[in-house]
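Of the protein chains in this complex, one is absent; all others appear in place.
Moving on, here comes chain A:
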Amino acid sequence: MKILVCISNVPDTTSKINFTEGDTQFDTNGVQFVINPNDEFGLTRAMWFKEKQGATVHIATVGDASVEPTMRKALAIGADEGIRINAVPTDGFFVAEQLAHVIKEGAYDLIIAGRESIDYNGGMVPGILAGLLGMNFVNTCIGLEVEGDTATALREIDGGKEKVTAQLPLVIGGQKGLVEESDLKIPNMRGIMMARKKALNVVEPIGATTATADKKFEKPEPKGAVKLTESVDELVELLHTEAKVI
């Protein structure tokens, strides 16, 4: 089985988010980037397929050279080879188009993407990808087994779980549950040493369409000062007259 894990390079959740150039650009200054958590669950599941079923695992990221540390980490965790599509990702359609091109060339059986990236939360890539490739698609995937060319996936649905089967080739949108947080791997020294020698191939983007463009970002209102009240009556009064919520 040949697996491609799509990895998105996203700011760490503790990063301070700021915008520049009149609130049109994300300010990367001082921001730590990590593997998108949903993708990390997928990567870890892919490592399981590698160890238990001898799968080959490649990773692909659309991004400029600044995404390479994140990719190198994925290689240190155990992926065999990386493909970087040398373009700054603009929107979900653009990313999916780039990935689709790489996937067609690589003849993959299973494409593991994250349900969404925690930066822009678009949630479009895996769906569009399946559409462009004409592959089966299972989203919000919280469990995955493969036997022969049949996958059995568990999906999270409102109030319960759904078990589905699908033929390979398949695209999944994965999330926590594929593996648990405690299963996530910290790259060990041996992995880091091996990652030095693994191929990280850079390919140029294909002329893709930009379907949407960011115009402006707005941050939520900063939290106001805390007001301590002396009594419950005063609190109720303030909630009524000042906050106007009751």
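The rule is short, and it goes like this: a residue touches a chain if its C-beta (ideal position, glycine included) is under 8 Å from a C-beta of that chain, and two chains touch if they have at least 3 such contacts; residues count from 1.
The criterion applied here is as follows: contacts and distances are computed from a predicted model.
Visitor: The hidden chain: which UniProt name fits, "glutaryl-CoA dehydrogenase (ETF)", "3-isopropylmalate dehydratase large subunit", "tRNA N6-adenosine threonylcarbamoyltransferase" or "Sodium pump decarboxylase gamma subunit"?
Guide: "glutaryl-CoA dehydrogenase (ETF)"
Visitor: Tell me which of A:Ala60, A:Ala76, A:Met124 or A:Leu154 is the one touching the absent chain.
Guide: A:Ala76
Visitor: Counting contacts across the full complex, list the positions on chain A that touch the omitted chain.
Guide: 14, 30, 68-69, 72-73, 76, 186-190, 192-193, 195-196, 228
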